[in-house]
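A single protein chain has been omitted; all remaining protein chains appear in their positions.
By letter and in written order, the chains are A, B and C; residue numbering begins at 1 in each of them.
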Amino acid sequence: MSTLVNVDGLIAAQREFAAARHWQPFHTPRNLMLALTGEVGELAEIFQWKTDAEAANLAANPAEYTHLQEELADVLMYLVRLADVTGVDLNAAVADKLQKNARKYPADGSRALG
Amino acid sequence: MSTLVNVDGLIAAQREFAAARHWQPFHTPRNLMLALTGEVGELAEIFQWKTDAEAANLAANPAEYTHLQEELADVLMYLVRLADVTGVDLNAAVADKLQKNARKYPADGSRALG
Amino acid sequence: MSTLVNVDGLIAAQREFAAARHWQPFHTPRNLMLALTGEVGELAEIFQWKTDAEAANLAANPAEYTHLQEELADVLMYLVRLADVTGVDLNAAVADKLQKNARKYPADGSRALG
Partner (left out) sequence: MSTLVNVDGLIAAQREFAAARHWQPFHTPRNLMLALTGEVGELAEIFQWKTDAEAANLAANPAEYTHLQEELADVLMYLVRLADVTGVDLNAAVADKLQKNARKYPADGSRALG
């Protein structure tokens, strides 16, 4: 199987970052889940008053692009850290889920949305 | 700079999956943001009635581990797809954010949490 | 000041419901926060693939209306329960916030969005 996601570098960077600040005791699964929720909220705020056209063109505005990039990173970083502390291999998780989705939504004629 | 995250494989797989089902028109940034919120909710439900000890030991129960793995994958997949349709490079985004965090939370004595 | 929200009946009903099932130990602020997140996710799923026009006309479809009504109720119920266990008076909270918003967004000419 080819690699779908490789987050080894980020896992290592976050472990080192947390250890250097003695933050490991705070990085429990439930704390990280709440922190992830907070960052998803900040990401949602970017889109809340935008039309679909505006949302699709965020990258054209450097300040908005930087903001979007930062919030996407925050969500990804807490997600990867949560997977790390709960012992989940995200590459295997994604590979499994793609297979399940392929069975659930066959390509031939399916139009239903998940 | 070393690679922190590489999600090229997943980006390609999701583009192909959406194209084969004619789903691209539905994969607008705002739709994907709402779908991401939905999956974050399903992930939160896993942790809602758990003690910290139970949450930390989810991997010991095969059924719970499979469920956790699946919800983490769902969040990651919508997050990567949202980054793709908005044109954000997640590896660069994460690298930038780690640098900002390192300036914001110096390792020498800092105990404040982000 | 007139009453903006009165949730006394729901507070009492939820206390009685939890007590009759010995659920009080589970209704900690953090557990309820995660449960609220789960229900917000289910609410978001209703809107995720809808156009704005479809979203505005959900009430016209009885099955969709019932689903929407149920998810709105779930969010409200966890929110009211969270306020109850943390000792927050929602009517006073809303009155204060409306005053702050009136100062932050003056009506004369303001077009900025919160």
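Here is the rule we go by: a residue touches a chain if its C-beta (ideal position, glycine included) is under 8 Å from a C-beta of that chain, and two chains touch if they have at least 3 such contacts.
Predicted model only: the values in this text are computed from it and were never measured.
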Interface with the undisplayed chain - residues on chain C: 2-7, 9-10, 13, 17, 20-23, 26, 28-30, 33, 36-37, 40, 43-44, 47, 50, 52, 55-56, 58-59, 65, 68-70, 72-77, 79-80, 82-83, 85-90, 92-94, 96-98, 100-102, 105, 107, 110-111, 113
Interface with the undisplayed chain - residues on chain B: 30, 33-34, 37, 49, 113
Interface with the unshown chain - residue positions in chain A: 26, 31, 34-35, 37-42, 44-45, 47-49
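Heads up, the rule we're going with is that only the chains that are shown with their structure count from here on.
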Between chain A and chain B, centroid-to-centroid distance (C-alpha), Å: 2
Two or more partner chains touched - positions in chain C: 34, 37, 49
